[in-house]
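The complex appears here without one of its protein chains, the remainder shown in place.
All chains are identified by letter, namely A, B and C, in their written order; residue positions are counted from 1 within each chain.
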Amino acid sequence: MSPLTHFIVSTPPHIKSEQNINSIMRWVCLALAPAFCVSLYSFGWYALFVTAVCVGACIATEAICQRLRHVPVTINDFSAVVTGLLLAAVIPPNVDWWVAAVGGIFAIAVGKHCFGGLGNNIWNPALLARAFLQVAVASQMNSGAWGKLAQGTDGWTKLGHTLHGAFDQLANTPDAVTGATAMAQISRPVAETKDFVMQNIPGYWQLVKDSFWGYEGGSIAEVSAVMLLLGGLLLLWKKIITWEIPVMYLGTVALLGWICPAPYLYQGETLYTPLFSGPVLLHLVGGGVMIGAFFMATDMVTTPMTKTGRIIFGIGCGVITIMIRVYSSAYPEGVCYSILLMNTCVPLIDAWTKPKKFGQHAAASANHAGK
Amino acid sequence: MKEYLTIMFGLVFVQNFILSQFLGLCPFIGVSKNRSSALGMGMAVIFVMVLASVSTMALYKGVFLNETLIKYEMDKYLDIVSFILMIAALVQFVEIAMKKMAPALYQTLGIFLPLITTNCAILGATQMNVVKFSGLGFAESLIKSALLGVAGGIGFTLALFLMAGIRERLENAPLPESMKGVPIAFIAASGMALAFLGFQGII
Amino acid sequence: MTVAIIAMAVLGAVLGLILAYASKKFHVETDPRVDQVLEALPGANCGACGYPGCSAYAEAVVLKGAPINMCIPGATGSAMAIGKIMGVEATATEPRFAMVSCNGDGVAQRFEYQGVKTCNAASVMGLAGAFQNCPYGCLGLGSCAKACPFGAIRMGEDNLPYVDENLCTGCGKCAEVCPRKLPKVGPESRVIFVRCNNKDRGALANKTCNHACIGCGKCERECPFDAIHVINNLAVIDYDKCKLCGKCVNVCPKNLIINVRAERKARKTAREEKAAEETA
Partner (left out) sequence: MSGAFRGGTHPHDFKEFSRAAAIANAPVPDELVVPAVQHIGAPAKICVKVGDIVKRGQVIAEAGGFVSAAVHSPVSGKVKRLDKTAHPMGMTVDAVILENDHNDEWAEGLNTEPIDWTTLTAEEMKKRISAAGLVGMGGATFPTHVKLSPPPEKKIEAVILNGVECEPFLTADDRLMRESPKTIVEGLRIVMKIVNAPRGIIGIEENKPEAIASMQQAVSGINDIEVKPLPVMYPQGAEKQLIFACLGKEVPSGGLPMDAGAVVQNVGTANAIYEAVVLNRPLTERITSVTGPGIERPGNYRVRLGTPAKVLLDLCGFKKGLTKKLIYGGPMMGAAHYDETVPVNKGMSGILALTEANEDDYRDCIRCGRCVDGCPAGLIPSEISILCERVKYLDTPSVNVLDCIECGVCTYVCPARRPIVQWIKVAKSMLAAERARQQMKAKQEQEKKAAKA
């Protein structure tokens, strides 16, 4: 039956802010774009292909899951695209294409839809998928050591094999190129003199510079710190994210990176730098800290809702990142796990950082005076 | 000192009984629905784990490895059986005492208190003691096994408490019908285990 | 081997003695009947008994002497079983079910509604009353159907809820969530039913809905038992006096007083006819 008037009636407010989920997700995509451009330059087309596989897998999985759950299909809100991009950003550029696909499927199906879809997941789906891949296909994930030199070789070859259905040949394909990523170098840099002063080792500045601009190896979109920083600033400027998490995260990493003795190799022997002289800049621009601080740790769903909570979250991420980087013998890099671990704590942080309601203080003091 | 720290940090984070050794999953899934009962359960586990660690270690060192009894080699085959007996009696005791002295806590823990009896985390802790500390002197091994009990219990409580926070949040989430309850709890547990992998290699 | 046996025996004996002492020292009285009563209840935790759940009700029955026939889903069966446990004679309870007191022609929409699609949300202040003409009638958003723990309510094509008497246990959850309290729970013997809730005066009621009770009072005059009265412009039946003669059903100019049994029969025959048609 058609209504008697064409006026729409709803409860107030009758105007809404311009930001909605769609626009937020699109801005995040846009902010990630420069970093992916650099990775294309740095790693070649195969990196772009892996990215496309990740994104495609995420979108398809999202559509299928939503169909299966009988909820509206919302792939046009770009949230699956963002998940795909973030996943691609943190996996090595030379993984087999099916690794990227499995990651994407895991991220959306297990990381998101098992928990009820967008807004209900506990962990950042992209990072959860990365941690999953780290366990499931460790050899693929640990060879993230591709510099400019190696571009266009092995990834395409592998793809050629798999596309021809020759999965068994994969086993014979050698994981030929191994080299130190910036992060591995932070974890165990090689020094020429025993008295270690970071700035004095040959190539330190080169390493920092390369990591900053994006000539170093690493995961797909981790390479260029400057592009990630630009993207992050764009998000801050558009008020998509708030300052608390990136600032506290980067600040904590810088501070602790400076304080904590960093291990380095001297003639095959592990030594430690003195206190208060860690490689701060390398900590900041190397590895995944930039993408972690601006894109991963600021994921709204899996971070605290209050300002205090976000500050705690940022500090926690920083502490765990440095802890893993400096003390872990298993991983050179700690960004992914630090964020996942802090994600785990978010419900508790939220419960403990509830804002004071307006007038609570006054009411309490009035009661006090009354007594 | 460093040894003690290693035991503490290792068992709370790196070798967490639940998330890295997959012991004690039953109470972990069963009592992690809200934070207060998780905390109660965690406290109970810490308590029982310390008692069990120390008492079984004492039994092991004092009886099985006793100079006069060592020739019977009871430590080779009797440890698990006798430890279970010991733990069962302990838990029974705690349950009876709690029913009388803290009925509210007894109500929340409900069926799960007797489950501590068959909680493999406790048995695991006692076995770990035997493997790690049986070569030490009597007093030192007792102290270390008590510490192991505390650390293991704290690790258990930490995992349980984090899980409770997550499940409280999931309580109001529009989960798919098939995921409600235990399935999502297991998926969440696997997520936590993945996250805790980050501590790997620190000690 | 013997040593092992002896060792275990000693250990067992010592621990057993400790436990025996503890159970004596920390003895707590419990009533085993609580669990038995809980067993006898259906376990739907619907709360129709007025307690927060089946276990709370079981405790109340055993420890506080609550009546044994409060469980509505369990009906007579539960009451009998509980009676056996408690040693009390159970009286049979009549099955109850809900009926919706709106026949819904007043659902002409006044405007397009935006917001939360539940009946309560749609009837909240500041929403220009309701989005349909009749301020007493069914809003048609199906909150009752969602709230029913037994799946007994289904929204029809006319946006009115239909209660399946076979599934309905009369727990009253639907009436609780309905902002207009349209579902009315009553015993099976409630055969004559007024299917309207409009309390406006005749002219106004007539304006909003073709089938609204206009309070004409024909039923009141016709009733030989003084069992039906127009209160607040709405016909209300006093079931203590009603003798099911059905005179009011016949005189109502708006056809909103119905004989439930006859309706059901008619519906059934219609369904059978349809089924017969389909098979043919």
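Everything that follows uses one rule, which is that a residue touches a chain if its C-beta (ideal position, glycine included) is under 8 Å from a C-beta of that chain, and two chains touch if they have at least 3 such contacts.
Since the structure is predicted, the reported quantities are computational estimates derived from the model, not experimental observations.
Here is the thing to keep in mind: the chain we left out touches A, B, C in the whole complex. Residue in contact with the omitted chain (choice from C:Val34, C:Ala56, C:Val88 or C:Ala121): C:Ala121.
Chain A residues in contact with the hidden partner, per the touch definition given at the top, are 3-17, 19-21, 23-24, 72, 74, 77, 116-120, 242, 300-307, 310, 354-363, 366.
One chain is missing from the display, and on chain C it is touched by residues 110-111, 114-116, 118, 120-121, 124-129, 131, 135, 147, 177, 204. Interface residues of chain B with the unshown chain, by the touch rule above, are 172, 174.
Keep this in mind: only the chains that are shown with their structure count from here on.
Mean C-alpha position of chain A lies 34 Å from that of chain B.
Residues of chain A found to touch two or more other chains are absent. Chain contacts: chain B has no residue touching two or more partner chains. Interface residues of chain A, counted against chain B in their complex, comprise 69, 110-111, 113-117, 120, 122-123, 128, 131-132, 134-135, 320, 323-324, 327-331, 334, 336-338, 340-341, 343-348, 350-351. The touching residues of chain C, when paired with chain A in their complex, are 107-115, 124, 126-128, 131, 133. Per the touch definition, chain B reaches chain A in the complex via residues 35, 161-162, 165-166, 168-170, 173-176, 179, 183-184, 187-188, 191-192, 194-202.
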